[in-house]
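Yeah, one chain of the complex is gone here, protein chain that is, but the others are all in their spots.
What follows is subunit A.
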Amino acid sequence: MRRWLAAASIMMAGVLGLAACGGGGGGESSQQPAAGGGKQQVEVFSWWTGPGEADGLAEMRKIFEQQNSGYSFFDAAVAGGSGDKAKALLESKLQAGQPPDTFQGHAGAELQGYIKAGNLEDLTFLYDELKLKDVFPQQLVDQISVDGKIYSVPVNIHRSNVLWFNPGVLKEAGVAAAPKTIDEFIAALEKVKATGKIPLSIGSEWTVTHLLENVLLGSLGTDAYNALFKPGGNWAGPEVAKALESFNKIMSYAGDPQDDWQPAAKQVADGQAAFNIMGDWAYGYFHNPPEGGLGKTSKTDFDWAPAPGTEGTYLWLSDSFTLPKGAKHRDGAIAWLKVAAGKEGQDAFNPKKGSIPARTDADKSLYTDYLADALKDWSDNKLAGSVQHGVSVNQPWLAAITEAVGLYISSKDVKALQQGLADAATANAQ
């Protein structure tokens, strides 16, 4: 009797164990879109779940469902800023040969891994059909083309090189206007330091990489910066060494690292810090009413300028959608891409998200305050691609840069940083 009891309990444990494994799989499969009501579901995979971005996605969804009565939209969004967790899940879906119908990715080199692994379809046909090359800036089309082919449709444009500052703190420190060059910036930081405020606020380690790309662009200039990511880009030379010296100097004025970019931006809005270099998604955070924002007034509580030394250049990044090979509802996915590429879709999405459309024929009246400035600069500035946000470097390269910057934060060793960046480029440049 005893033995049977023991055997039965072991079996129970075994069954439960298997059920647990099965449960994991079951959770996965319940996320798969189920065909319902004769409509084809199109699985759209993104990381837009936060305030603003989720609202923008909902607007695009409305347009998609109006225009395509045969399809319904399946929102497969995974939470987590900058798509950290989403990318890990996407990886496992792709490896299992079960791609979503379309997925979000930063336009540019970040997609290279997927392209090389043969996961993405060439979208040149869609560009031709919709004449997209006429409505996207030529430089943008060049920077996202791989061997003459384009694999994604950019929905929005964000700007990385924005210097956010607190006008009150600058006045107190005797800084008349936003610094235009790296040297002016360092002088301004020194003046703020004398008042006892934090000269420059920073967040977690990725925000330091973000700062680095801005200092590189500001110190090297647009053409030399862009050349770094072309074959033979010289990371070991004296120009980069000089830029990194400035970076090191600027970092010496940085406050205690905050948990992420929001607390760092908040220090500026609250008047504890003078400057913060962050992408223009910070505008929504400063400006939006509480719950999702700080409810601050632009130009009085916070103000902006191009990051020092980068005036006339748009250090851009973009969210885009792709067409994975083997998508179960390819036609539905293409219908979605048409909405994402279209004027109506982009003008519905971007004002909510706090970004500008990639198309140059957008309705300008929808974009006010900061976004009006951004839209104007987008139309006439030179373009440079962001490092931290996946335009100029592929994922392994970015991981190597992140590592070099992380080690630098601990050691403050500029020579090792330059060596690390040079090694990262040699190992990963295409």
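Structural remarks
The rule we apply is simple: a contact is a pair of C-beta atoms (placed from the backbone, for glycine too) under 8 Å apart; a residue touches a chain by one contact, two chains touch by 3 or more; residues count from 1.
The criterion applied here is as follows: contacts and distances are computed from a predicted model.
Per its UniProt entry, the chain excluded from the display bears the name "Glucose/mannose transport system permease protein", taken from "Nitrile hydratase beta subunit", "Aminotransferase", "Monovalent cation/H+ antiporter subunit D" or "Glucose/mannose transport system permease protein".
The omitted chain makes contact with just one of the residues A:T297, A:S365 or A:S410: A:S410.
Contact with the omitted chain, checked across A:A348, A:A400 or A:A425, is made by A:A400. Think of the hidden chain as still there; on subunit A it touches residues 3-4, 6-8, 10-11, 13-15, 17-18, 21, 84, 87-88, 91, 113, 116-118, 204-205, 256-259, 267, 272, 395-396, 398-400, 402-403, 406-407, 409-410, 416.
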